[in-house]
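Note that one protein chain is taken out, while the other chains of the complex remain in position.
And now, chain A:
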Amino acid sequence: MHAKSLKSRLLCLAGGAALVLAALTGAHGSAEAKSSLSLGMVLEPPHLDATAGAAAAIDEVVYQNIFQGLTRIGPDGSVQPSLAQSWDVSEDGMTYRFHLQKSVVFHDGTPFSAEDVKFSIDRARAEGSVNAQKPLFAAIDEVVVVDPETVDIKLTTPSGNLAYNLAWGDAVIVSPKSAESNKTKPVGTGPFKFDRWMKGQEIRISRFDGYWGDQPELDKASFRFISDPNAAFAAMISGDLDAFPTFSAPETIAQFEADPRFEVAIGTTEGETILAMNNTRGPLKNKLVRQAISHAINKQALIDGAMFGLGTPIGTHFAPHHPAYNDLTGLYPYDPTKAKELLAKAGYADGFSATLKLPPPTYARRGGELIASDLKKVGIDLKIIPVEWAQWLSEVFKETNYDFTIVSHVEPMDIGIYAREKYYFNYNSDAFKNVIEELNVTVDEEKRYELLKQAQQIISDDAVNVYLFQLAKSGVWNANVKGLWRNSPTPGNDLSQVHWANN
């Protein structure tokens, strides 16, 4: 190779690269006809079978878009008809009769009938089933096909929760023909059918022309997975995404609020964020200590500091938007002096030291530091141990090897976990168990609310955990996008009512 040629080749290469770059940067950002929606999500679902996994991301793609249940949860959290247009409860409360929608077909053309309902529910509750929410079906004794459009569900004990339980993503109706391949090619009865999954990147769905209900206005939608908050922000601001219904970076919300191109929707979720305590460990065995800790934490400062003001204070393990909510936020007001008194009374005048294991979400990592500083003021020294999610599940949740942890419980209506024999709080109260037992067999709504309120009171009096705040759902979307849910009474991004205002 001669000297000239080496040099000129290098120059040529550089010049060529510059040309390619110039050519490539031209066409981006052209206007498109808006009958489609691109929607951002933080986590990618592991698979798309809502009946075989706990990941909320599965429901955030498929629930009510691809799959439907007998009943559905509406935007306000109420139970509404879906594949069942109505239902009756027998006098003794032991049999539910569901009347099904007519002329429903699955996306592959298979007609839907009562047999599919029996198949789906029996499959979910079967021994060896990998349904993540099997307790939802615990009260069911038998599913009986009356005729192709009618199904009876017989119970072992009366259950006031059945219609609500059947509205969960884990209880959606699948076809025996496609049940096994739903993980990768979901086939449901919903208004949208599955098109394509580019793993690590996005899932595409499109309008299903054979849908039994009202046709949605969107003809296409894509769910894109962006876990990095900076990238999520850039994707929204640059217009690459139309909506981010659960936005991951609360610190940027103010910037979106100031920009007229965007609508910011702060709603509620079912996520009770708690400082969980191991009720059988050291000083935490003592109720007075747990109450002292409840007094020592400034919850509003925590919401402001860790969540940029997004979040609602709670006093117990219950969502404030529910009609049976018992407002106990006044039970343990921020009062370090009172906390010290209680600690002294319990025999820990000099405080003690303990560990605080924090899973990855922002609310836990940021909140943990503020809580540690609050507790230090009353003499409790916390050693912060950050853990990954998988490690949290195994060390904290399963082996209960922890003193304190922060986590958000996002399952709807999950106060019953306090009655479980082995649950990671290690809380054991006969009084509470009795209330829950009675609740499970009560069908009368008013009586149920009364019992739920009692249950909330008991765990708060016992200060099982410190109830910090209800996680907010901070959504950001293009101001012209209408019809997305503001609240999140259950995981899901129901696109059936979504449309563009300027069309």
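Brief remarks follow.
Keep this in mind: a contact is a pair of C-beta atoms (placed from the backbone, for glycine too) under 8 Å apart; a residue touches a chain by one contact, two chains touch by 3 or more; residues count from 1.
Here is the rule we go by: contacts and distances are computed from a predicted model.
Hidden chain, UniProt protein name from the list "Benzoyl-CoA reductase, bzd-type, Q subunit", "Ketosynthase chain-length factor", "2-iminoacetate synthase ThiH" or "ABC transporter permease": "ABC transporter permease".
The omitted chain makes contact with just one of the residues A:His99, A:Lys154 or A:Lys183: A:Lys183. Only one of A:Trp87, A:Phe106 or A:Phe225 touches the chain withheld from this view, namely A:Phe225.
The residue touching the chain not shown here, chosen from A:Asp122, A:Asp304 or A:Glu395, is A:Glu395. Although one chain is hidden here, its contacts on chain A can still be listed: residues 1-4, 6-7, 10-11, 13-14, 17, 21, 24-29, 44, 46-47, 53-55, 127-135, 183-184, 198-202, 224-228, 230-231, 234-235, 237-240, 360, 388-391, 393-395, 397-398, 409, 411, 414.
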